[in-house]
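Quick one: structure below, then a few questions.
A protein chain is absent from this complex, but the other protein chains hold their places.
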Amino acid sequence: MADGSVVLSVEDISITYTTQRGIVQAVSNVSFDLHAGETLALIGESGCGKSTIVLGLIGLLPKTGKITTGKVTYRRRDGRLIDVLGLNKEQMRQFLWNECSMVFQGALNSLNPVLKISSMIYDTARAHGMRADEAKKRALSLFEKVRLDPLRVFNSYPHELSGGMRQRVLLATALLLRPQVVIMDEPTTAVDILTQRSIIKVLKQLREELNFSVIFISHDLAVAAEIADTVATMYAGEIIEKGPVSEVFYRPRHAYTLGLLEAAPRLSTGAEELMSIPGSPPDLIDPPKGCKFHMRCRFVTDECKTTKPPLQASSPT
Amino acid sequence: MRKLIRSYTFRTVVQGLITIWAVMTFTFFLIRLMPGNPAQIKIDEYVDRYGMSEDQARQQVATLFNYDPDQPVFEQYVDYLSDLVRFDLGRSLTSTETPVAEQILRFLPWTLFSVGLALLVAFSLGVLVGLAMAYWRGGLLDNVMTVFASVIYAIPDYIIALLLIMVAGVQLKLIPVGELYGGSTQGIEPGFTVEYILDLLKHAFLPVFTYVLATIGGWMLTMKSSTISTLGEDYITVARARGLPERRLLTAYVGRNAMLPLMTRLAISIGFVVGGSAIIETLFLYPGLGRNLVLAIGLRDYTTMQGIFLVIAISVVVSNILADLLYGWLDPRVRLGGDKGTE
Partner (left out) sequence: MSTAQRAPLVELKHVDRFFRKGNATLKVLQDINLNVYPNEILCLVGESGCGKTTTGKIIAGLLNHSGGEVNVQGRPLASYSDRREKAHLRRTFQIVHQDPFASLNPSHTIAKILSFPLLRHKMVKNRTELAARLLELLELVDLTPPQDILNKYPHQLSGGQRQRVSIARALTVQPKLIVADEAVSMVDVSIRIGILKMLLRLKEELDIAIVFITHDLALAKYFAWQGRIAVMYLGRIVEIGRTPDVIGNPAHPYTRALLAAVPEADPDVTRAKEEMPLRSEDIPGLLNIPHGCAFHPRCPFFVPGLCDAEVPKLAVARGFNQEAACAPLELGLPLTTYAG
C-alpha cells in the first residue's frame, strides 16, 4: 500500500461457499484499490460474486462462506494500517460503521420493524461510544441533508415511511459515525425511477460534502455510468475489467463488458439494435478452464480455452 | 354515535359479549343432554349406599334439592339468564345453599396460582431455550434440546403426571407423593408467613412441574423455528454490520421479533389457565377449579358446571383481547392508525 491516498486495498481475495453439491468458487483472486473520495462501481450480473466480496470484507459471510486467500488493508485517518481480515470479533465490531459502513439492497427489510428510527440511531451510536445527544444532533442534520423531515422521521417506525424514505434513512445512518468507506449493495434496485433519482442525487451531494469513498454494487450499468469514478466489471467471481468510467464505457476491452453495453437499452438514441450475450454464466462449482467467458465469447480463440488471461491495465490507446 | 359503533374497542367488546353468550348457551343445553340428572344421581346413590327404597330416596332428595327436573329446559334457560344479568350464578345443586360464585372463588385461586405459575415458567424458559437453540443452531444444546422437546411435546400431560407418580414417587421414592396431595398441609395457618408460602409451593410442585413439562417442548420448538426465520431477516444482518453488540442484537432485534408469532398461542394458553387441567388436578387431588369441574360433572351439578364454563369462556375472551393489546404494544405495525406507507 504505497499510495497514500488508498483507503482500502484488496489483494487477491478468494471466497468459497461449501454447499451440498460441492464447493462454490464465488470469488476468485479479486484485487482492487479504493482511493479517498473515489466511487468504485462493481458491476456484473446477479450471482457473479459482488455481494460475497463485500460481505467478506466486513466479516459477515454466512457460516458456509470462507475466505481462502487474500489480504485486505485499510488505512485509518491517522495513517495507521489495519489488516481487516486479521481483526478479531470485537475489533471487527468496532471497525464496522466507524470506518466502514454499508447500505443494503432491501430497504424495506433493512430496518427492525419493532423499533423506532431513533432507537436504531441510538443503538448504533451506543455500540460505538457516541453520546446520545450527539448522535441525535448528527442524525437530524444528516436527515436534513438527505431531504427528510428530520424530527418526524426520527420518531417514526419503519412501516410509517415509504421505500424511498427508508432508503434515505439508511444512507444517512451509514454516515452517522463519519466512516471513510461506505459500501452500497444495489441501493437503487427495487426502488422506483423517481425514488432512484432522488437517492442518486442525495448520494452525489453527500459525497461532495463529506468526501467519503464508495464501493457501489449494481447490476445496472446506467446507474454505474452516472455515479462511478472507476468501474470494475465482474464475471463468474472475477474482476475481468477495471478502469476509469469513461474508459470502460467508451473503450471496453473485455468482450463481456462490451456485451453488457450492447445489451443495455438507452433512451436518448432512436431505434436501436441491441444484442444479447448467448448462453448463461458458468456453474461456479465446476468453473471452466481458461477464460471463464470463453464459451459465450464471440472473439474466442483456442488459447482462451486453456490459459487464464491476466488483468492488464486499461490505458488510453 | 356512528363513530362509537365503528370504533375498534366497541366492536371488540360486543364481539366478546356475543362469544360469551354463545358459549354459555351452548354449554347450558349441552350439559342437559348428558344422560342422567342431578336428582336421579342422588337418588341412585341413596338407594345404592343406604339401601333406601326408591320412593324414600326420592322424597329425601326432593327436600334437599331446589331443582325440578320436569321444568321445561327453555324455562330453566330464561330463569338462568335473568339471574345472570343480575350477576347471580345461582346455587350449587349438590351442596345446596353454597352460591356457585362463592365456590368458584374458593377454587379459582389454586388453579390460577398453579397453572399461571407453570405457564410463566414454561413460556419464559421455553422462549429463552428456543432462542438459544436457534442462535447456536446445530450445537450440542440444540441437538439435545430438540430431541428432548420433541419427545416431551408428544407425551400428553396426564401420562407425565402418572409417570411422575409411578416412577419418581412409588418406584424410586424420590418424591413423597402422598404428602404432596392437596393444596396445602392441614394445620398450617394460612397467611403471609414463610412457612405457609413454602408449603403452598411444595404442594403445587407436582402439578406445576407436570404442566411445565407438558408445554415447554411446544414453546421451545415454536420459538426455535420463529427465531431461525428471524435470524435470516435482512435487518439482523444490517444490525450486525452496524456493529451492534450481540446482546442488544439478541434481545431487541432477534428476540422481540421472533416472539411476535408466539403471542397468539400465549393468549390462548392464558385463556385456559382459569380452566386449569381437570385431569392433572384430579390426579394430584389439587383443589382447583378443574377438579371441581370434574366432580360437578360426575354429580350433574348443572349450575356449578355452567358457572365454571362461563368463567372459562370469559377468561378466554378477555385474554384474547389482552393479547391483541400486547401484540399492538410489541409490534408497531398493527397499532391502530398506522400504515402511512404508500408502497
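Read from first to last, the chains carry the letters A and B; within each, the first residue is number 1.
Operating definition for what follows: contacts are C-beta pairs under 8 Å (C-beta built on N, C-alpha and C of every residue); 3 or more make two chains touch, one makes a residue touch a chain.
Being a predicted model, the structure only gives us computed values, none of them experimental.
**Student:** Any idea which of A:G79, A:G129 or A:G270 touches the chain not displayed?
**Tutor:** A:G270
**Student:** Against the chain that's been left off, what residues of chain A make contact? List them.
**Tutor:** 45-46, 147, 162, 164-165, 192-198, 200-201, 219-223, 225-226, 245-246, 249-250, 259-261, 263-268, 270-272, 274-278, 280-281
Heads up, the rule we're going with is that only the chains that are shown with their structure count from here on.
**Student:** Report the inter-chain centroid distance for chain A and chain B in whole angstrom, where each centroid is the mean of the CA atoms.
**Tutor:** Here chain A and chain B have centroids separated by 54 Å.
**Student:** Per the contact definition, I'd like the list of chain A residues that touch chain B in the complex.
**Tutor:** 58, 60, 93-98, 101-102, 104, 106, 108-116, 119, 123-124, 127-128, 157, 159-163, 170, 173
**Student:** Over in the complex, which chain B residues touch chain A? Could you list them?
**Tutor:** 233-235, 237-245, 248, 252-253, 256-257, 260, 330-333, 338-343
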